[in-house]
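Notes follow once the structure below has been shown.
A single protein chain has been removed from this complex, and every other one stays in its place.
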Amino acid sequence: MSDTVFFLPKGPFYLEKLISNSKKNIEGSGDLKKIKIFDVKTLEKATSKDLSFFNSVQYRPFASHTKASACITTDSLKDYLPKNCLKIIVQNVLFTTAQISKKFYPEADLDYPDQSIREVKKISSKYPSVTFGKNIFIGKKVKIGSKSIIGSNTVIEHDVQIGKNCLIGSNVTIKNTIIGNNVVIQDGCKIGVKGFGFIPIKDNNFRFPHIGRVILKDNVELGANCTIDRGSIGDTAIGENTFLDNQVHMAHNVKIGKNCMIAGQVGFAGSSTIGNNVSIGGQAGVSGHLKIGNNVKIGGGSGVVKNIPDNTTVMGYPAVPLKKFLKKNKNNE
Amino acid sequence: MSDTVFFLPKGPFYLEKLISNSKKNIEGSGDLKKIKIFDVKTLEKATSKDLSFFNSVQYRPFASHTKASACITTDSLKDYLPKNCLKIIVQNVLFTTAQISKKFYPEADLDYPDQSIREVKKISSKYPSVTFGKNIFIGKKVKIGSKSIIGSNTVIEHDVQIGKNCLIGSNVTIKNTIIGNNVVIQDGCKIGVKGFGFIPIKDNNFRFPHIGRVILKDNVELGANCTIDRGSIGDTAIGENTFLDNQVHMAHNVKIGKNCMIAGQVGFAGSSTIGNNVSIGGQAGVSGHLKIGNNVKIGGGSGVVKNIPDNTTVMGYPAVPLKKFLKKNKNNE
Partner (left out) sequence: MSDTVFFLPKGPFYLEKLISNSKKNIEGSGDLKKIKIFDVKTLEKATSKDLSFFNSVQYRPFASHTKASACITTDSLKDYLPKNCLKIIVQNVLFTTAQISKKFYPEADLDYPDQSIREVKKISSKYPSVTFGKNIFIGKKVKIGSKSIIGSNTVIEHDVQIGKNCLIGSNVTIKNTIIGNNVVIQDGCKIGVKGFGFIPIKDNNFRFPHIGRVILKDNVELGANCTIDRGSIGDTAIGENTFLDNQVHMAHNVKIGKNCMIAGQVGFAGSSTIGNNVSIGGQAGVSGHLKIGNNVKIGGGSGVVKNIPDNTTVMGYPAVPLKKFLKKNKNNE
């Protein structure tokens, strides 16, 4: 299941062809005309057939162990990469990565509605143990486990997998998503939509291709009208037994751990990682590219702009440890 | 109308059977094997046939007058209850209540899409004075008053009542809800969904059964994409002539009074009570279990974490009286 992909990459392409239009320096040995690249992947997931990218020091632990045969990076970061990884040094790592990714996935910069969907009443014999409402549309190769229930006016696009005993509400759209067992998705959720990723180039936004997925593990619950973006190159994910309230927004690549409680209208900017047993109060916001530890509590309305270590309670805007927040407020009285 | 229920309780059950699995102390007289319990209700609504629960000192006024024959509570609260009310003293009032409530309402911990709905064009003769858009699905025993207009792709589940001259938009879902006259619900609202209520027990979330309703009184208006949760045991309610802007989130059991103005993206955590003539600016948040008085003004973006007396203007995070907020900001310059 964890290997399901929603788009197959074009290619393979020779590395030289992929980067022919980019201004770059190359460090490392190897004939660019002979290195075949099969896909663009994160540092963590890349194999020796893949190209990766490395644009922030926070990914250093993954960089030093990556198996990618080549990596787009900057001059200041290149030395964290393994010796046998070919370094392609550019000015704007994300822009170059987006350009190359677009060659593998020419349509993945936009979120095209799936045209393969069919009304479920014509194909419901394929899902004998599933209970369907009315006017449900399902794409090709969708899997739905036994005893799951799907509400009305819901669209489930191609290749989505839904486990057993799931409860999907009405007016929901799901795409690019792998869902475990006993998952609840309430009315109006939009799951697996393209994330907010683009690179502004001279009065024009170059869209970052989104080829990642959404992974919802067993026993996850999502409240009404939540929006969860698919990953850009990696995945967006929620761990077992984590519950989200209504109108929560999760941007691309955010990973939330197990047993978390996320209250209404919380927002997560892209690529942050949230630990296990984390509780977040209503309307709090978590900035992008942060690491929130295990057993963290974030007060309602807080704005988190820094990493938070394990077992910490924070509050405020910007969020600080609770004691500090209380003291600050007292001083201000 | 106010007696409409969306699920009938199982039972009755003998009290002893209901609490046989809970660690508890009993105070008061009566034979647990002979006391029949017909339902679980709030302190305020319980009759002598019902069991109630009392877990916070803020409900003291209701506790001292409850007619419940028995009440789940804690050692520190029990003495507020009437003498003739049997006290069932436990560690975790909400967990015990949830367990018992689940016996009466075995399916109410999840929000199952109503499978009784039918496309309205097949049953529109039942609603001769209502104007319908396309692809509308309506459940059993739904009532809709004359001259109401319903938009397209909308789902109205069983037993919902809608008054006269109402305007319901498109892509709306409504369940477990009683709606007065002249009510406007704009596109994309999700009304009556299960609230965010569960008790974390050892890496598992025990869902609190939701059997309450949403009550929208005459002349209420809801903006687009609002989410309003049904009550857990009591109701979620909005008074006459109160208007909500787009993307407002109301959690379970919140009660808003008359003539209020709630701007866009405001969020209410569970069980708070808002008075009459209250205005709340955009993106403000109100924590759970609070009491906001009449004629209160809450500035946009504020985070309210304390009760607010009548006729007060507050602002800030956490919200303080306006003068204090302005002084605080001046001092900080």
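Points worth noting:
Letters A and B name the chains as they come in the text, with residue numbers starting at 1 for each one.
By definition in this document, a contact is a pair of C-beta atoms (placed from the backbone, for glycine too) under 8 Å apart; a residue touches a chain by one contact, two chains touch by 3 or more.
Treat the numbers as computed from the prediction; the structure is a model and nothing was measured.
Residue in contact with the omitted chain (choice from B:P12, B:P82, B:P200 or B:G300): B:G300.
Residue in contact with the omitted chain (choice from A:L94, A:V193 or A:I298): A:V193.
Of B:T73, B:Q186 or B:S232, it is B:Q186 that touches the chain left out of the display. Checked against the hidden chain, the listed residues A:D75, A:E119 or A:D310 yield one contact partner: A:E119.
Contacts to the hidden chain, counted on chain A, fall at residues 110-115, 117-119, 135, 137, 153, 155, 171, 173, 188, 190, 193-194, 196, 198, 200, 203-205, 225, 227, 229, 247, 249, 251, 265, 267, 269, 283, 285, 287, 303, 305, 317-318, 324, 328, 331-332. Remark: the residues of chain B touching the chain excluded from display are 131, 133-135, 149-153, 167-171, 184, 186-188, 219, 221, 223-225, 240-241, 243, 245-247, 258-259, 261, 263-265, 281-283, 300-301, 316-317, 329, 332-333.
FYI, only the chains that are shown with their structure count from here on.
With centres set at the average Cα position, the gap from chain A to chain B is 33 Å.
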